[in-house]
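Some notes on the structure that comes next.
Some chains omitted; the rest stay in position.
Chain nomenclature is as follows: A and B, assigned in order of appearance, with residue numbering initiated at 1 for each chain independently.
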């Protein structure tokens, strides 16, 4: 599964994208955030306030209770500031 | 409440600048049924001379898809004759264009409301992030999302009398 990070999530994790093998224990996007946060200090900093993080699964906005199934790409990013 | 099928629209996400008049000329060319053009242009402000440039990061693919989703909602909700949305990414110096929404219609209210609606959703729902690079600071700062922008977007989910 491809994971993408944007804006300060990209900067804090030091990663713009990576491919991971999803552990069996991780069912939802919220659980994925907790699992990623446990990796190292940078990831912990990136996900320190999971409530503020926006999530997209296969380029559609989803919530933290979204169940990952057949997902190709998950993206994490701050609230958007376009326009 | 229009019975005609919604029109096609144009969405572009690009690094290059755009020319507003060229875009509106395309929308009005060879047409005499357009009564109103509403054009919104968003520009990079220099924040009192402090700003060196704004850096716009985006999520390629999702940016186009999200903008197209809102454009589709707009052409279904309002009787538009034409709609063009352009959003830039990359480093943009003060005074340059960032975003364009141009809506044409037989009637002014449709054009105004569609452009206003689209800007509110581009601000809050399209995957773009602005980083401010100030002249006297080495590191840029990410622009924080504004609650006011969310409130603006929420206006469009209220029941409408029209």
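Everything that follows uses one rule, which is that a residue touches a chain if its C-beta (ideal position, glycine included) is under 8 Å from a C-beta of that chain, and two chains touch if they have at least 3 such contacts.
This is a predicted model, so every value here is computed, not measured.
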Checklist entry - Which formula gives the number of each chain in the whole complex? => result A x2, B x2
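We adopt the following convention: only the chains that are shown with their structure count from here on.
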Checklist outcome for this item: The distance between the C-alpha centres of chain A and chain B, rounded to whole Å, is 27
Checklist entry - What part of chain B is in contact with chain A in the complex they form? => result 42, 56-59, 61-63, 65-66, 87, 98-99, 119, 122-131, 142-145, 149
Checklist entry - Once bound in the complex, which stretches of chain A touch chain B? => result 4, 6-8, 10, 56, 59, 61, 75, 77-83
